[in-house]
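Every protein chain but one is kept in place in this view of the complex.
Up next is subunit A:
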């Protein structure tokens, strides 16, 4: 079996052959053309073995759990429209699974144990079969226990059936991840016992913000940016730490496509190439109108494809810095193989603000009991709802991006038990802001508001219902939940009705950004994009943020819905969305007003991939 290191040597050793590469279509280029850096499998039938194997990182040996013996697992190079078979064999002593992140496959092929299938038992081979429904950059990973932290993830690149609107001479897949030599169960255990014990950027006597004032009163820390930090993690690019120097080569003048995947368990990354602007062309596998930037923050499970066009024959750094600036992974991009760039110094640790606490206006009114003020996206004046809503309650909140007719708003009361330390007094859309800590960097940063889908959205219907979900936590007890209810306490899934257009509004009552992922459907991000709303499988919701996404519920089935920070999901920040036929007898009448039954049901023509027509 080829291991990653051997593969890499092959890549570098035969790098001189790159000249002929531009004659071949992208998917046919071999690794020696520099499009990979990870072992690659292509075709329509894939044999994947889940097992344990040793890996060497930073000169230390650790034990990984992963796919086909490499960290990350092999790149699966698929073609849009192909019927593929994935034979996944479990060589572990425990159950495993593979979830195809962002791929709109039938729900029983989605790979979430207990939700969409029973899981793969030790020794068993499970056959996933599906038609590749879209194209772009995606990834796959375990949805069992904490295996993802141990190396059970890999990239997927799907070449379009037609012409790729993105032109490039060379491409690299960059899988970002966080490796720990400590077992993930021990990490989770430590977080439960002493949630701040892995953070080594806490407030101190010389930097005392957080000890007193509102922070101290609320028992919240402005330095609570990441639960697990560089003290525990070695950050990786394609399985290489900074010391292991993942290498990319280019020729000056080439357009290089970087397919960047955040496959971390817990780490949001700030991505930049100092001295080299990036043009973002794809987000979460779907093409976006090109937008040039210098840095962006990517939530766990998000993917971004960027084009860079280095003209100088010098080495550039590709930097993936953890959100809390406690560590980074740096790769070298140079005109020759084997170059090593000087890693930039870690930048100053950012601080959370009153705004992140949802206290921007110093308004204390919302802090007591159930009271809170909800503001529609981009509006900070009208339409305060002072209470949690009963199921089915109506709200006449104005929304500049929303439909003329307001959807029925459904907001559950938050369970205010020991698991909910606070409810944000004031929340508003933060889609116009860059990632946490990036508002004062001396260059351009990407915001969600800048993203526009390249192709026009297929579904222009206004949402018939709005479901509001609060992201809730108590950091002190390391409890994470939706609406104050942990997954272990869930007695009923969230219901979407087949064919409906529904708005999901995510309100973050915690002090951390959460990359929220819904399986089987794309989020059309309500960011003022008109009919070019960017469509994402994972959206990062900032502290005190209020993000709305519109969803076309097309595929009947039970779909996992969760925070993609692994330990948050493990602590309970998960639910299931059941897409059910609207005629289903179990449909509670009060949740499905008669007016909503007349919605257009023609979703067969909808292309949920690139939206090509």
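One rule holds for everything that comes next: contacts are C-beta pairs under 8 Å (C-beta built on N, C-alpha and C of every residue); 3 or more make two chains touch, one makes a residue touch a chain; residues count from 1.
Heads up, the rule we're going with is that contacts and distances are computed from a predicted model.
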Q) UniProt name of the unshown chain, from "Glutamine ABC transporter substrate-binding and permease protein", "Allophanate hydrolase", "NADPH-dependent glutamate synthase, homotetrameric" or "Copper resistance protein B"? A) "Copper resistance protein B"
Q: Have a look at A:474, A:510, A:538 or A:552 and name the one touching the chain we're not showing.
A: A:474
Q: Using the touch definition up top, pick the residue from A:105, A:420, A:506 or A:533 that touches the left-out chain.
A: A:420
**Q.** Which of A:39, A:74, A:113 or A:515 contacts the chain that the document leaves out
**A.** A:113
Q. What subunit A residues would touch the chain not displayed?
A. 107-108, 112-119, 145, 188-190, 192-194, 197-198, 200-205, 211-212, 216-219, 417-422, 474, 476-477, 479-481, 486-493, 556-558, 569-572, 574, 576, 578, 580
